[in-house]
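With one protein chain held back, the other chains of the complex are shown just where they sit.
Think of it as A, B and C in the order they're written, each chain with its own count starting at 1.
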């Protein structure tokens, strides 16, 4: 996820100290910091959710606002500290988590100048992604990165599959628009495409369903197709996941080749016997 | 599932005798005991189900109560016997099945002191898990343990996947709350998250479905995402399951072939006799 | 599917002749017979379907009855011939297809003695299974048997998975019965179990869906569980299917070992170099 920015800042001692607490979790204070961060993220998310429930918002309106203030100030201080103690500030600011950290703070400060709208909350919700940052430190993401790598390596195939799925849905949706005429849920082509996607992905809300026998017949074909082609993304990811069972620790000490399978006894690039 | 507690108790002969009947199934009586146990578990479950149907409960109320008494007494006697004949009593009591056995009895005895509430029944339902204990003995669980092991080995990856799925659903739910405003089913963020989970898991009840074109557009994207990421848990478990096949310890010492079946006597690659 | 019964009957020439037409498809007449059989099966199925549509049944009632007579007489003649020309009659009669052939005829003859009821039609529908018999001959089922074998080999694991799924659904259903009280769709435990199965299998009709926030919360957990454990049967079948990629034609000519992988160069049982 996040490449570490300047592991060892050589500036002032307090910077080094803070760096260790914030960016690492190998000290007691560092671990405490992580736990506080995780708690605040979860509390913050819970507050945003509860604010949307009128009954709760009425009763605890001011509690929520005060808590939001406290959390926002903490997150602001954290954001400033993160920039302060890191050497390559640019790198952090434009890294994935740097942007998330920033976006999560924006709505709070904007609310001083603009009336609060519900469109702010989605940015506040982005804070949840910071959960991964904490887990990242907790040595929990090794398994996660296997998933992410498998998805990344198969992303092109998945894009093509999605492209095919979209074109397929558009054509089938148009077909159903012809068949089901202007019946409820099939009034326009986009609506028919909506139905096609609901069906082919096997979600099947039932807010729109075919009415004429002809429509039902086409729906049956579409469902059988959807049921079969679900195998495609699965096959892609599974094949990719199996592929990456390399031994991540082994390196060939003659040629530096790192792409070494678990069962390899010789380097496939230079023929050196592996230890 | 259950590690056996003290295979051969050396106490009294009747303990050894009972032990063999209760904990094993290699004698005629032991098999009979298993079948009776299995039957009582199924009867007990059927009674709990039927009690919840007013029409049946009215008609057979006393039959159900009497049967429940008989079964509870049998299970109590069994529980006491299990403790009596086993050497490491502590181990049994705090084992997975020991706790299940205990919890399944609790509601019966509590009902003497407290009014019976419907909250008791879930504990009584836990009895069903004892079915696995019987199958365990029946040498039926060998295949089951392959599944369990594959799930255990990939559990960390699955947890991370679920964590990602939850965060994804929370963010998408919040987005839909913004888009679909206060329309039915999207009144609050938690409700919108409920919709997001219903959609991304392809369950699609249809009790809540998007109404605005914008909402339908986001729903389409979510469905396509859900349809694609279903591949991830599948890929994880499949990769893990495949991993547990061949004899992982055998290697051909002439050619280094590690793909050696359990029953192989010669290397299939170079013809060398295997040790 | 069907083991052939007595490939070469040595009786009368007409028996041998008929045998070749009925049981094989390597002659012109044999192929014609297959095509007629396939057509009649499909026509018969179409008639049964159309009979259930009042509008069509009214209009073509007598046409349907006459066609059914013709087809039933043909199938009867075929059944008698099959028994006549085969040597091991017992074997055929009690084989899978022998029973199907018989059951498909029973309702027709029963209808002379008993009033026709709708319960007859399911037996008539079993005729559809005979389609596989025709395909069997058409050398189309080689790929099919790979699927069947993979399913057979993993059937024990799938049974255990289903057993687990059922027990899981029963316990979750009971839990929801407690949570959702007597709300519509959750009036009794069996109904709650029905909902649990609808949810965990991601079917999600929506005829029953949780109403209380607590119920929705449990539903969300159940859906996430269902979405994840769908990976289990997939993993089982995929692992089994990959496992069976042996070369079915290779046999070791020294020791007769038939379990030879595609990539094997030496027999793994006796070490003989394979041709």
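We adopt the following convention: a contact is a pair of C-beta atoms (placed from the backbone, for glycine too) under 8 Å apart; a residue touches a chain by one contact, two chains touch by 3 or more.
It should be emphasised that the depicted structure is a prediction, and the values quoted were computed from it without experimental measurement.
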Residue of C:12, C:32, C:53 or C:73 touching the missing chain in the full complex: C:53
Options A:29, A:83, A:110 or A:170, residue touching the unrepresented chain: A:170
Hidden-chain contact residue, picked from the options C:110, C:125 or C:225: C:125
Interface residues of chain C (partner: the chain not displayed): 45, 48-49, 52-54, 118-119, 121-122, 125-126, 128-129, 131-132, 135, 140-141, 143-144, 146-147, 150-151, 158, 161-162, 165-166, 190-191, 193-194, 197-198, 200-207, 230, 233-238, 240-242, 245, 263, 265
Residue ranges of chain B at the interface with the undisplayed chain: 202-206, 234, 238, 254-257, 259, 269-270
Contact footprint on chain A, counting only the chain that is left out: 156-157, 160-161, 163-164, 167, 170-171, 174-175, 177-178, 181, 188-190, 193, 199, 202-206, 209, 213, 216, 219-220, 223-224, 226-228, 230-232, 234-236, 238-239, 242-243, 259-261, 263-273
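The definition used in the following text is that only the chains that are shown with their structure count from here on.
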Chain B and chain A - chains in contact with each: C
Chain of greatest Cα-centre distance to chain A: C
Distance between chain centroids, defined by C-alpha means - chain B, chain C (Å): 29
Junction residues of chain B, two or more chains touched: 161, 190, 193, 202-206, 230, 234-236, 238, 242, 259
